[in-house]
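Every protein chain but one is kept in place in this view of the complex.
Lettered A, B and C in written order, each chain numbered from 1.
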Amino acid sequence: MQTYEFSAKGAYLKRMKGRNSVYLNGVQVDVATSPAFSGAIGCIEKYYDLQEEQSDIHCFKDGNQNAAISLLVPSTVEDLQRKRKSYKAVADISFGMLGRTPDFINAALATLYAHSKQLGSNPFANFSENMKAYYNYVKENNLFVGHGAINPQIDRSLPLGSQINEYAAVRIVSHDQKGIVVTGAKMIVTLAPIADELLIFNMPGLKPGDEDYAVSFALPIDYPGVKIICRKPMVKPVYHHFDHPLANAFDEIDAYLILNEVFIPWDKVFVFRDVDKSNLFYDKTFARNHTGHQGIVRGLSKAELLTGISIQLAKMLKLDGFINVQEKLGELTSYVELVKASIAWSEADATLSEEGVITPSISAIQAIRYNFPKMYETMVKTLQSLAAGSMLSTPHYQDFLNSDLSDLASSLSTGETDALSRTKLLNLAWDASGDGFGQRQLVYEFFHAGDPMRIAAGHFLNYDKSNMINMVDRVLLHDND
Amino acid sequence: MQTYEFSAKGAYLKRMKGRNSVYLNGVQVDVATSPAFSGAIGCIEKYYDLQEEQSDIHCFKDGNQNAAISLLVPSTVEDLQRKRKSYKAVADISFGMLGRTPDFINAALATLYAHSKQLGSNPFANFSENMKAYYNYVKENNLFVGHGAINPQIDRSLPLGSQINEYAAVRIVSHDQKGIVVTGAKMIVTLAPIADELLIFNMPGLKPGDEDYAVSFALPIDYPGVKIICRKPMVKPVYHHFDHPLANAFDEIDAYLILNEVFIPWDKVFVFRDVDKSNLFYDKTFARNHTGHQGIVRGLSKAELLTGISIQLAKMLKLDGFINVQEKLGELTSYVELVKASIAWSEADATLSEEGVITPSISAIQAIRYNFPKMYETMVKTLQSLAAGSMLSTPHYQDFLNSDLSDLASSLSTGETDALSRTKLLNLAWDASGDGFGQRQLVYEFFHAGDPMRIAAGHFLNYDKSNMINMVDRVLLHDND
Amino acid sequence: MQTYEFSAKGAYLKRMKGRNSVYLNGVQVDVATSPAFSGAIGCIEKYYDLQEEQSDIHCFKDGNQNAAISLLVPSTVEDLQRKRKSYKAVADISFGMLGRTPDFINAALATLYAHSKQLGSNPFANFSENMKAYYNYVKENNLFVGHGAINPQIDRSLPLGSQINEYAAVRIVSHDQKGIVVTGAKMIVTLAPIADELLIFNMPGLKPGDEDYAVSFALPIDYPGVKIICRKPMVKPVYHHFDHPLANAFDEIDAYLILNEVFIPWDKVFVFRDVDKSNLFYDKTFARNHTGHQGIVRGLSKAELLTGISIQLAKMLKLDGFINVQEKLGELTSYVELVKASIAWSEADATLSEEGVITPSISAIQAIRYNFPKMYETMVKTLQSLAAGSMLSTPHYQDFLNSDLSDLASSLSTGETDALSRTKLLNLAWDASGDGFGQRQLVYEFFHAGDPMRIAAGHFLNYDKSNMINMVDRVLLHDND
Partner (left out) sequence: MQTYEFSAKGAYLKRMKGRNSVYLNGVQVDVATSPAFSGAIGCIEKYYDLQEEQSDIHCFKDGNQNAAISLLVPSTVEDLQRKRKSYKAVADISFGMLGRTPDFINAALATLYAHSKQLGSNPFANFSENMKAYYNYVKENNLFVGHGAINPQIDRSLPLGSQINEYAAVRIVSHDQKGIVVTGAKMIVTLAPIADELLIFNMPGLKPGDEDYAVSFALPIDYPGVKIICRKPMVKPVYHHFDHPLANAFDEIDAYLILNEVFIPWDKVFVFRDVDKSNLFYDKTFARNHTGHQGIVRGLSKAELLTGISIQLAKMLKLDGFINVQEKLGELTSYVELVKASIAWSEADATLSEEGVITPSISAIQAIRYNFPKMYETMVKTLQSLAAGSMLSTPHYQDFLNSDLSDLASSLSTGETDALSRTKLLNLAWDASGDGFGQRQLVYEFFHAGDPMRIAAGHFLNYDKSNMINMVDRVLLHDND
């Protein structure tokens, strides 16, 4: 495998240079210098910095070397708590707005490594060993691995195998002794432009007949045939941070990934033409549990920020003395508390796999996962109802600097808050709730862990219902004559 | 103080005999024999039986004697967990439908005892010592103490002190060296007809000027001047358990309490003409935390039963293969899980008071308390949507026994469920969600811990918001030029 | 056909006597004298009385004779308005709580008559002529026709033709020159015990293979083999009207109908083994439009009553000065207004069929039909939130008469409302929202016009979407370079 310089300070940024597969606004772009990526790249750099600055929190000892704690294979509840502490600090870099920081897929890789025997082998390759080797490679090189799992939404009424469009997903075109050739697409490959590699796989749900699409592999971004086409950025370079304090700092670009006859060597392949293996990849290896654990910890940061903005707005606009506003704010703080409770419970109710890996409770994680988007939506809506018209009419930063408009500052100050502080907070409210950045964050929460309907259905199907059913039996038995 | 026989098997029932202050359906009634109380009394007897049969769970060693574990003053998280285990088993007797089993007020008495110095003293009485003595008296006699806290809803636009109606709350009429005389009323004094004594107090919110009403005391049911007027019972004696499996087994009567110049000796008085003490009685002694802990554990039983009924209904009516029904059921199981998470978190995040009492987190408890009624309402609604018309048209038990109607049984059976089982489950669904019993349970969840608006407002006001506010400050500081 | 005495005063009640097919609480019962039916029978008698007392509103001239206006075949918008005026007055008898008064099926019969050619003929019978004759027969005898359309909920995962249970619906067993023989069941046959005849048909949705069930006919209640098994009554004979002002006056019993080899002569048959005709019976004849028109007018009465109760409660409990309570009440009055708007619009936007029948707009009717249950649920919930605990603790009527409890009346009076009036209003609130009667009314609104999901889906499928689609095309065309 290719080798990267170990990620000491600056190593990550160096890796980003010279990449030529990324397209933004119609042109090929240098991610290392484009302003559209500077916010996100800055966050990833801080992620690596934390490993240096607080290695007790963010690293574990792997032999003599430090490795990212997110890659630790946890064997005790305390291990989970250590990982969670790091997840939270990483999430706090971006207030949870970056959904796919490196620890997300790392959490999956650790459990995929530990349960790699699920992946089996074929005459060309030992997929289990491939996964182990890949884990070590990522660990040693301290890479940033993103992932592509969602297929383009072309025709939701047909299974993959019946789709006509050859980019309906990533498809195996051919294979030989050296490797496989794939063509196709993945959508919403978040942060792909600035990741080192992508883990390509399918969410469960493939059916017999979908064999061509039943594939998983690791994809270095610079492989020939790879194109990463960014969605339009939320970053607004013509505006000052004052005007867009979130969008201009924390946009993680979602991208559309096109693979055109890309060759993948066997040692990077994890699933090959095997519907069952493709379907077990995410759940049976507990990857969903561990990424879900990271995900809801990250969600907590986001919930805290939005609740904090509402609290500060209510205070500034002198609304926080009204009982109905207090109720709305209390609803939000109650949600923050339920998220905390769910995280703690997912750890306290964890189980040990046969392989000795401690795994956060999927029932706890999916319970909050299903409810979190609704809670977050309420947060967005409460924010909007508090800032309302005020948030819709904030002047531009430059207006405050224009000497013609000196009365603007007087007119928007209150006894306690000057006009600039007032406006900055309202701008933050708009970015968090109303502008493209904030709404993308909302839509993202609803769908990034899969269709909410299926999350709930899965919760029901997988939940231990025995006690509840016994209760029904008991109450019915009261009738005993 | 009066002494009661220690509650060995049968002691409780014996205490219920001969009581003459209870009115039901317009007449004075013997609670020990009236069918309206047999269900609830049976549950309380089982509560006492559990202490005999599973004393390791339901008792603690108080010197050489066993005492009810709900009266344990907890000093460690493990103590809380022990208490919770007992609460749950007690709740399971009635599937959480009895909201005011003895452990509820016991949980309060333990913490009132431990923090009794809050109650102070006056020249007539040492209220702190009174509370300690009362706790010991309840413990030694293993009594069932109910409570009366809610004032009749006469005119919600006026404070107590300005109400004209002299029954607007419990009011001090006079006092002398021996004690105080009170007149007035409390509403929704649940289970009062079959409790040994009542703890009378006010929820916080009294204002200067309300001194006449600022009172708390213990009230034996048989004191002269006490009348307990039951609401119309949910029990339906003309129906078989088959037809009303919940109402006929688990109706805890709510009662209206009238006090007419009732004399209370000083040693039973805990607050006297002191608005501040009245207002701190419930919160500052952590009574809210500990009753809240019991309350949400009890809520869990109820949530489990209702979810179980929905699951069994969906299965019986062959609806559980539809993804939209699975989603609804998954929403319910996710709620059950969030309740479990909140209970665990309230214990894990408990704090130690200066007096060395471990206290479940009020933030965790009120977070779920605020959300639980909405969750429970969804449970009721889902149940109704599944059972729908079928639940509205079940025949009477006797119809199945009528030989003229032999085709009824054939017509209502499915391959897997015979007509009687089908009908019984639908009757349970109706009792749990649609009939008076089920709806009283729903309304009760909304209001039994106070106005939800105030619960949320209190959550906001009391929550530790520093971290969230810091986040807002941090994001605004990004703007540094 | 059998002849009935024309419904002069008393004729209806006379027809109810001697009926022997009705079972209640396990025994065969005389509907004319059983207290369970007295409320509903009283309402139907008032329905007939209105024809006498206000014939200008409730009758139309059919030749020289008066006939029920609900049977008028409307040819102008004014005709619709006349019918609506009568519907409203009939609904007001029971405040809309009787969902299946005679005008409901009459509204269908008028349009089935006018569009009867849809029903065609077969070698045994001319179904179109049968329908015309039946209409005249009902008109001349001024009968009360109920209907049975909903099949028992046995296994919702299978189509009718694959059900094993032979009572899964009404099934044709055999036929000969004289008529057909049917066996099977219908559920929620509301008011069947006190109707003269039932119109039996299926809602649309039968599939090829369901021919045995594709049948419609008129069923006199006293045909051999007919059994009507009532659900448990909401009427509570042991309680005074004071305690249950709605349940004891307006319970329309839902019944379970069993047919056991019932012979139906050909002249009462309207559909026979014809899936297409069965499926068009309700929609293509505009029966859904006209019953829907009656239905939503009736719903208006119900909405007005519930809103009125909330308004009076808020006033009595002095809650109506709070802005948040005013908002809740304003939400309810806004719903009442939207119902009125929809009724008016269904008439103003009516269309004329080829046969010259004016037909209320199904788009308007189904729009409010889909939303009405949610509005009604909000009404129930608002009522519950206002009456809350007070409604849960009302004493029995006899308590007020008990001289021992003289302080009860003082304790529950306010300056403006005496204790009896206060309690009566709270009892009404409970009956309307919380007790079995009120919840049955709620569930009934959700399902009596079919599964809400299908109502909405049908609205989308049938709506004229051309203008909306053109708008999308227009906005996209803005891009013209």
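In this section, contacts are C-beta pairs under 8 Å (C-beta built on N, C-alpha and C of every residue); 3 or more make two chains touch, one makes a residue touch a chain.
Please read all numbers here as calculations on a predicted model, not as lab measurements.
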Hidden-chain contact residue, picked from the options A:A32, A:I57, A:V77 or A:I154: A:I154
Omitted-chain contact residue, chosen from C:T307, C:T359, C:T394 or C:S413: C:T307
Of C:S38, C:S75, C:N165 or C:S363, the residue in touch with the unshown chain: C:S363
Where the missing chain touches chain A, by residue: 23-28, 150, 152-158, 164-167, 184-185, 187-188, 227, 229-232, 239, 243, 254-256, 258, 260, 317-319, 321, 324, 384-385, 388-399, 401-402, 404-405, 407-408, 410-415, 430, 433-436, 438-440, 442-444, 446-447, 453
Absent chain, residues of chain C that touch it: 92, 95, 240-242, 245-246, 249, 301, 304-305, 307-309, 311-312, 323-324, 326-338, 340-342, 344-346, 348-349, 363-364, 366-368, 370-371, 421, 424-425, 428, 452-461, 463, 465, 467-472, 475-476, 478-479
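Just so we're on the same page, only the chains that are shown with their structure count from here on.
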Whole-Å separation of chain centres (CA-atom averages), chain B against chain C: 40
Separation of chain A from chain B, taking each centre as the mean of its C-alpha atoms, in whole Å: 42
Chain centre separation in whole Å, for chain C relative to chain A (CA means): 52
Set of chain C residues in contact with two or more other chains: 324
